[in-house]
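Every protein chain but one is kept in place in this view of the complex.
Right after this comes subunit A.
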Amino acid sequence: MMQSLVHLGRNAIDRISTLGRAAQLIWGAIIAVPQPVKNTPLLIRQMYVVGVQSFLIVAVSGLFIGMVMALQSYTVLIDYGAEDSLGPMVALSLLRELGPVVTALLFAGRAGSALTAEIGLMKATEQLSSLEMMAIDPLRRIIAPRFWAGVLTMPMLALIFSAIGILGGKFVGVDWLGVDQGSYWSVMQASVEFHQDVVNGFIKSLVFAAVVTWIAVFNGYDCEPTSEGISAATTKTVVHSSLAVLGLDFILTALMFGL
């Protein structure tokens, strides 16, 4: 009885102190004294690693998800003679939900795990300690550019995902299944609202970007400096950021579209 209470307490303290360390990391990396000029080359390099290299997987999944959605919706909508609503169906689901969420999940798997492993290995091979020995703050030199690169590139990837998905839906719906090209676009334009759909989707992906990248860099920075520690941290990054994205998605959707 006593023992299990002690266990519970120790667990709780561990969790809370982890949260505290994560907050400290983000404070040290981004809020305390930003140095935009000195860090721009580092940022661009990380945008390449984090963003450009994720481009292909995001583009291909966007294309296929758009095509599958058009195909599935068409078989249902044709029963009601409502195949003209294919455009808004594809566009709204991509802009509001699938664009931000699927991009965030892919990003967590493709870029987040790589960030964790890279930073974790730097810690295991004591590169971070040597930076500190040379009076270079690893939070600013290593963490900050990676965090900002994630926050900047993921919303862009989500936009690309949605745009390519809508084009993919057009290939299947219009070019293959024979939905009228004019009604695909015009009904879509009539029902997609700029603020309600495009901007809210963008805000969602911005929030997901910050959360996923934060989880990734923190798990790398906080990992146990052994090979098991790195592998555990990488797994943690993918699991935690996927769960965080799905949970936050519900909350954001309820706030944006609930009423």
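Just so we're on the same page, a residue touches a chain if its C-beta (ideal position, glycine included) is under 8 Å from a C-beta of that chain, and two chains touch if they have at least 3 such contacts; residues count from 1.
The criterion applied here is as follows: contacts and distances are computed from a predicted model.
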Hidden chain of the complex, named as in its UniProt record, picked from "Phosphate transport system permease protein PstA", "ABC transporter ATP-binding protein", "ATP synthase subunit a" or "Outer membrane lipid asymmetry maintenance protein MlaD": "Outer membrane lipid asymmetry maintenance protein MlaD"
Sole residue of A:91, A:104, A:174 or A:244 that reaches the chain not shown, by the stated touch rule: A:91
Omitted-chain contact residue, chosen from A:22, A:63, A:124 or A:160: A:160
Candidate in contact with the missing chain, chosen from A:9, A:41 or A:178: A:41
Identified contact with the non-displayed chain, of A:35, A:75, A:129 or A:189: A:189
Sole contact to the chain not displayed, among A:52, A:78, A:239 or A:255: A:52
Sites on subunit A contacted by the missing partner chain, in the whole complex: 41, 44-45, 47-48, 51-52, 55, 80, 91, 95, 153, 156-157, 159-160, 162-164, 166, 185, 188-190, 192-195, 197-198
